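All protein chains but one are shown at their positions in the complex.
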């Protein structure tokens, strides 16, 4: 266990653990947001789910597509497409031994950009707010990938 | 290599490796289930895929949407949305040095909840079976995230 304890004692790794956990929790909140919209707007994907709000015969009408629910679902999928690469590349980046201040800058900018992205998506803010937030997050991940590949390249 | 060998010798990390691998393999089985339904029900997303079951002219009719295939695909996406957070947070949790019995409890409850979730989804069991399985998995991941943030917080 000694080695594991040492690893978790690295400040860069602690910072990575903190920000990765926060941004993954943010991603999980999209599930709650989807459930909230589904229950309040009575919009479901599965017939068996409609019993959660109604027990009468016309339950089949509740199995439909709603633009607000689809918006939250697209935001959730975009999170998966961007937060998963951050977590994978960020973990490898943390193991390359970067400066603490540089690492913190990457982690904070990425996590901030994803919170802005979510607000911009769910509230349908005018572009290019969401596009910029998306791009900043992407750029941060590319920057970390560059360091991983230049430090650890082994083909 | 010594350090890696030591890390993999931690029983909590071995347990994490085992359960993470099992639940990721379960997620991968959803691909087979989708392929199985697509081939037996002759329902495809891409025109070029229809040659797998038919070579005549009316192949275009096979590019369509089928409720059973969509159900399996929703289950697969739900797996991605929940198993990815478990793997990320579970890995960091395993590195915080929890008690073996507490860690095993978390891993077993999560993996069990996801198997129940899949059965409930694919067989369209009455709610709240699937909702409860989903919630138990979410709660387990939150519990591990709580320990990661209280042990390793570094903002």
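Chains: A and B, in written order; residue numbering restarts at 1 for each.
Quick note on the criterion: a contact is a pair of C-beta atoms (placed from the backbone, for glycine too) under 8 Å apart; a residue touches a chain by one contact, two chains touch by 3 or more.
Predicted model, so just to flag it, every value in this text is computed and none were measured.
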Contact with the hidden chain, among B:43, B:84, B:116 or B:144, goes to B:84
Among listed residues A:42, A:96 or A:143, the absent chain is touched only by A:96
Chain B positions in touch with the non-displayed chain are 1-5, 7-8, 11, 14-15, 17-18, 20-22, 24-25, 27-28, 30-31, 45-49, 51-52, 76-77, 80, 84, 87
Absent-chain interface residues of chain A come out as 3, 6-7, 10, 13, 71, 74, 77, 80-82, 84-85, 88-89, 92, 95-97, 121, 124-128, 130-131, 138, 141-142, 145, 148-149, 151-155
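Everything that follows uses one rule, which is that only the chains that are shown with their structure count from here on.
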Between chain A and chain B, the Cα-mean centres are separated in Å by 17
